[in-house]
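Missing here: one protein chain of the complex. Every other protein chain is in place.
A, B, C, D and E are the chain letters, set down in written order, and residue numbers restart from 1 in every chain.
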Amino acid sequence: MTGEPDGLPPLLIEPLIRAALAEDLAPNGDITTLSVVPQGTVAQGRIVARAEGRIAGLDLVRSTFRLLDPGLRLTVTAQDGADVAKGTVLVTLEGDARAMLQGERVALNYLGHLSGIATATRGCVAATAGTRAKICCTRKTTPGLRALQKYAVRVGGGSNHRFGLSDAVLIKDNHIAVAGGITPAVARAKQRAGHMIKIEVEIDGLGQLDEALASGADVIMLDNMSLADMKTAVAKAKGRAVLEASGGVTAARVAEIAATGVDLISIGWITHSAPNLDVALDIDTLL
Amino acid sequence: MTGEPDGLPPLLIEPLIRAALAEDLAPNGDITTLSVVPQGTVAQGRIVARAEGRIAGLDLVRSTFRLLDPGLRLTVTAQDGADVAKGTVLVTLEGDARAMLQGERVALNYLGHLSGIATATRGCVAATAGTRAKICCTRKTTPGLRALQKYAVRVGGGSNHRFGLSDAVLIKDNHIAVAGGITPAVARAKQRAGHMIKIEVEIDGLGQLDEALASGADVIMLDNMSLADMKTAVAKAKGRAVLEASGGVTAARVAEIAATGVDLISIGWITHSAPNLDVALDIDTLL
Amino acid sequence: MTGEPDGLPPLLIEPLIRAALAEDLAPNGDITTLSVVPQGTVAQGRIVARAEGRIAGLDLVRSTFRLLDPGLRLTVTAQDGADVAKGTVLVTLEGDARAMLQGERVALNYLGHLSGIATATRGCVAATAGTRAKICCTRKTTPGLRALQKYAVRVGGGSNHRFGLSDAVLIKDNHIAVAGGITPAVARAKQRAGHMIKIEVEIDGLGQLDEALASGADVIMLDNMSLADMKTAVAKAKGRAVLEASGGVTAARVAEIAATGVDLISIGWITHSAPNLDVALDIDTLL
Amino acid sequence: MTGEPDGLPPLLIEPLIRAALAEDLAPNGDITTLSVVPQGTVAQGRIVARAEGRIAGLDLVRSTFRLLDPGLRLTVTAQDGADVAKGTVLVTLEGDARAMLQGERVALNYLGHLSGIATATRGCVAATAGTRAKICCTRKTTPGLRALQKYAVRVGGGSNHRFGLSDAVLIKDNHIAVAGGITPAVARAKQRAGHMIKIEVEIDGLGQLDEALASGADVIMLDNMSLADMKTAVAKAKGRAVLEASGGVTAARVAEIAATGVDLISIGWITHSAPNLDVALDIDTLL
Amino acid sequence: MTGEPDGLPPLLIEPLIRAALAEDLAPNGDITTLSVVPQGTVAQGRIVARAEGRIAGLDLVRSTFRLLDPGLRLTVTAQDGADVAKGTVLVTLEGDARAMLQGERVALNYLGHLSGIATATRGCVAATAGTRAKICCTRKTTPGLRALQKYAVRVGGGSNHRFGLSDAVLIKDNHIAVAGGITPAVARAKQRAGHMIKIEVEIDGLGQLDEALASGADVIMLDNMSLADMKTAVAKAKGRAVLEASGGVTAARVAEIAATGVDLISIGWITHSAPNLDVALDIDTLL
Partner (left out) sequence: MTGEPDGLPPLLIEPLIRAALAEDLAPNGDITTLSVVPQGTVAQGRIVARAEGRIAGLDLVRSTFRLLDPGLRLTVTAQDGADVAKGTVLVTLEGDARAMLQGERVALNYLGHLSGIATATRGCVAATAGTRAKICCTRKTTPGLRALQKYAVRVGGGSNHRFGLSDAVLIKDNHIAVAGGITPAVARAKQRAGHMIKIEVEIDGLGQLDEALASGADVIMLDNMSLADMKTAVAKAKGRAVLEASGGVTAARVAEIAATGVDLISIGWITHSAPNLDVALDIDTLL
């Protein structure tokens, strides 16, 4: 992938970072550094990728150190969305050693976490190359980090599903059961939702497909359906609705699901279970 | 493991849950449920483990639903620290269907995330059974979730390292370099830290062990040392300091490190990379 | 209108009300009531509509008094969405006179403001009866009150446009100019936005209609176009996109715009300039 | 009016603006602009009054854009308190097109709302020119915006009543009833309130005037009294207390009330029902 | 003193207490109690005054424990404003031992601090018995606790000065110097301040008294003036303004200042330097 995906406004990110720094520093500050490292000590540092992967979260690294010490000189030498080799220097820093040591862990925790998600997403995207299927995320995110994790999915080449319960309609099996069918459920949702809201309906089998297509839903989720049924669904839908495959999608199954011709594959584990990318800060003290 | 580890005060947990619910519900609420499920619809539900694992986070589940609807009847049928089989019912719910649907994702996101950490920790603890080594966590946590993740580590049978930069001293290589040696670094830390603060110093090789022991540090971190060196360190220390093995500890290596006789093994991935435990909410609508 | 439109979750509303009460009570409380009305004084009260209108905001009234004093007995005798005559009793209260006096102004400020918006919206909806045109709101709202104001628009029989900048795409003249045309602008937006995001494009004249329709935008905004041009646009679009009339829509012009056959008419003044509905709290003290 | 009235401290205003920007931008930012307008695009813009009126809120405009992008060059070409003709340029902007588009709506929502209040207030002030009567506001404000709205009233040439329930005493009919008369009510309030707190008492008819004057109240509110009775009250009071006319004061009645010789006329609708002043941002993109 | 002075609304107090409890409990809770005291342990406790004094802050004690555990039975056996002997039981508690231990310190810190202020104030009030002088506080308060401290002053029998910079005008020497005299300073303040705002002016000597009286200021502060000059000022003012003695008022000097006939004596040290009243929680564990 080339080009840096657009990030989130600093105004929305900075309160998160302030809270993360307070989590690490409160109530008394970095007592190790304050007692051992004299005020005025200057250092140079490099944030390095210790494993191959796709980078996401450099804006958070920048903001973390700037919030601690605006005087720290920080040069970002990679960009979000870059695929880097093990050992690549991502950021160089020069300035107050105390600020560098105090911000290190928060900066790396963000960078490792988001790069891990981007890297996992990238893997799924690569596995579906040549198909029409996009990889997208779910609401199975870590509480409090959804906007950041969904950003990392975009950096990984994936696409975002709805952000939360209020920005799009997703009618699931329980909703259908209560409403007495797909048709009345979609009708009720259309009546309440404004014209800028998309409506998706989940079906468990081919038997529900015709009703779902007729209901006027924008998107139909094929939940835990067999590959054969997904293929049939694609053939029958003929583009009248976006088709999203969902449910227990492992890395191993992504390619074969994509081959059925579905438009989207939504995957929970790229946000809730992607392992961190190993990143580290190497510091040289200059005095 | 038997017995439920002591959790965190509701006063500290509830603001987190409120923020997590707002993240999912703001700004306009669950537009699907509000439009499709009539007010007053009653449902029964069961939260079920879809995989074997150790459970952590049931208090968060309880608080999530109580904050949404105090009238919902919720019975917790497992307890934090329980090792459950696939299919075990963890919680049963009965009451307003809308509240159940609105809280589902937040409750499961917490429960799956923390149970994942507890399960990963449990694995490392099991691998070191019969040794003196305890498994402990690090500050490599997801920003904003540290207290919860450290709780999950305890539920998994692990032990907690310091919470953050202000509650204990950990003198690392950079601190030592600036201070001009372990001895002056520990001395400076002792002078500033109160008598209720423990002091740990990190060493990279056996050559630093004697100085570390002599410095009066409470704990010595053996960073990325070979198994042979760790054994030697244990033999030389003779209990004069707690010895903590650290650095690139994979699941495969936990047992052999524990066999060296160290007191603690600190592991970053149990908090930053543990995969979610699969949990789900099955809902029966009663009307 | 019959039936009470679904409101916002208490979890999202209560922080707003707490802030509103603090705005009125901080820092020292209601010094008049505390000095003049003895503790334990009991009162009865009635919230009354002093003018004809449509009611919105009764949940806020209920929450305001419950946050001040859970012991106050409050009976809501109308419902959001009701069209009431002058003099109609909306709420009766009985309990601590101090709580009643302390919450009065905040409760009425919410109720009068939101009922004013609902009433203004209702007027526009009535003016378009028998046409396909829905009345919808804009982002021209009072800062901090958007969710409440959009709710009031729904209560008034109107429909909601996007909530903010992040939940839907609206490509305006400046965006088109930068992108070099409607086609590339919509294409770029489609590439970034997920499949659950709707895309609207604004056009200033009929000359842009064909390109807009071809671009695949879900909605086309006809900005400040003449009635004749709107009719032509409706005829040419043939339902291929939702058509929204916008720009300087006064109460006097709503009906004739609706008669052109557009799907929606978006109106800023129903949120930013609707006059309050006059509501009051009459208190009888019982001692 | 000449001279710019003193505003509110930035420290108090900025949290409000941050919340307003987050309301519009959260959770994912301006997805239209981020996808369509390339990073680095430069634009020029002008905020223009589209109707005649008195301007209030330019500091909020300035802060909105500065919080989004400190690099944006913003020149304020009018001042709060200025009476401007339709078409007057109030602010010119030059800089990052993305920041300009992201801040546009929040800035205009504040400016239009507050200028609307200032303009409405100005009208009442003009109607009472040549009399001793000042126009003042009430606590009938939009929840959360009281400080801003009261500022706009001052900009409009009006005067502020008490801010909330804790900074001054206002004894109303219910208080008097509970206390058993004006005399004991004022006495109790005087005993509790410190020497820096003013005391106002509301009377419904001339029959209460003597007792109110004798009570030592600083201000007497003449609530819904006839013009004749107000004149009589002015004559009897002879300056022993400030007299405030209140209750159902429409624009049409302001002049005749002022002519009675009262000191103040308090009006709710200048804050709760003043229509927005129409302001807009015209943007020229430069590339 | 008899009768309990009216406190502050729970809505304003509870956020303070939540923050105080979090200060003590975050991030990991009371690790001593959680590890040593088994869940379900029941205890009885008594909060006792260990010294004679006037009690203030019992509402804060109640709220502290209720926020921790609504099931704790708490009986307040004294009341704010009571003068108690050493050994008096103020509160009895029965219930969960863990909640009792966790809330102990926060509850006592509030109670001891506010009772200390009330006791100090009471001493000054007693020293001025039989004179017209009231004791009042200043803005020399502990940051963040002003509303509570001013409440404690009232409990002590004192009176409150203005709360902060925005609710009343106090023109000091620097203001006078800039304005070019008392007359223009007061005139400018009157023009801006609404009719519900009191105006005080500070004078350093008798030479300024006539101008201050003529200016129409409601209150005149006699700053660091001699007893003789204060007496002269009282004689000359003849009640045309409230006279407040201020500046370096020690406990020893209160009586002689009061004897001059001034209306008020404002004292900084009753809020910023009053020693704690010794209070303790005695716990009996019941199992």
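One rule holds for everything that comes next: contacts are C-beta pairs under 8 Å (C-beta built on N, C-alpha and C of every residue); 3 or more make two chains touch, one makes a residue touch a chain.
From a predicted model like this one, the values you see are computed outputs, not experimental measurements.
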Of the residues listed, E:Thr92, E:Thr131 or E:Asn276, which one is in contact with the missing chain?
E:Asn276
Listed residues E:Gly29, E:Gly81, E:Gly95 or E:Gly156, member touching the removed chain:
E:Gly29
Please identify which residue in B:Val48, B:Cys136 or B:Ala152 touches the non-displayed chain.
B:Cys136
Given the full complex, what residues of subunit D touch the hidden partner chain?
6-9, 11-12, 146-147, 150, 160, 163-164
For subunit A, which positions touch the chain that isn't shown here?
18, 21-22, 25-30, 34-35, 39, 67-68, 102
Footprint of the hidden chain on subunit E, which residues?
16-17, 19-20, 23-38, 41, 43, 97, 101-102, 105-106, 108-110, 112-113, 116, 139-146, 164-172, 174-175, 177-179, 185, 188-189, 191-193, 197, 268-269, 272-273, 275-276, 283, 285, 287
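What we mean here is this: only the chains that are shown with their structure count from here on.
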Given a C-alpha superposition of subunit A onto subunit D, how large is the rotation in degrees, taken in steps of 5?
120
Dup interface of B-E (contact pairs over half shared, numbering-based), picked from C-D, A-B or B-C, is B-C
Centroid of subunit A to centroid of subunit E, CA atoms only: how many Å?
52
Rounded to the nearest Å, the gap separating the Cα centres of subunit A and subunit C is 33
So how far apart, in whole Å, are subunit C and subunit E when each is placed at the average of its C-alpha atoms?
44
Shared-interface residues of subunit C (touching two or more other chains) are 6, 25-30, 34-35, 102, 146, 160, 163-164, 166-168, 192, 197
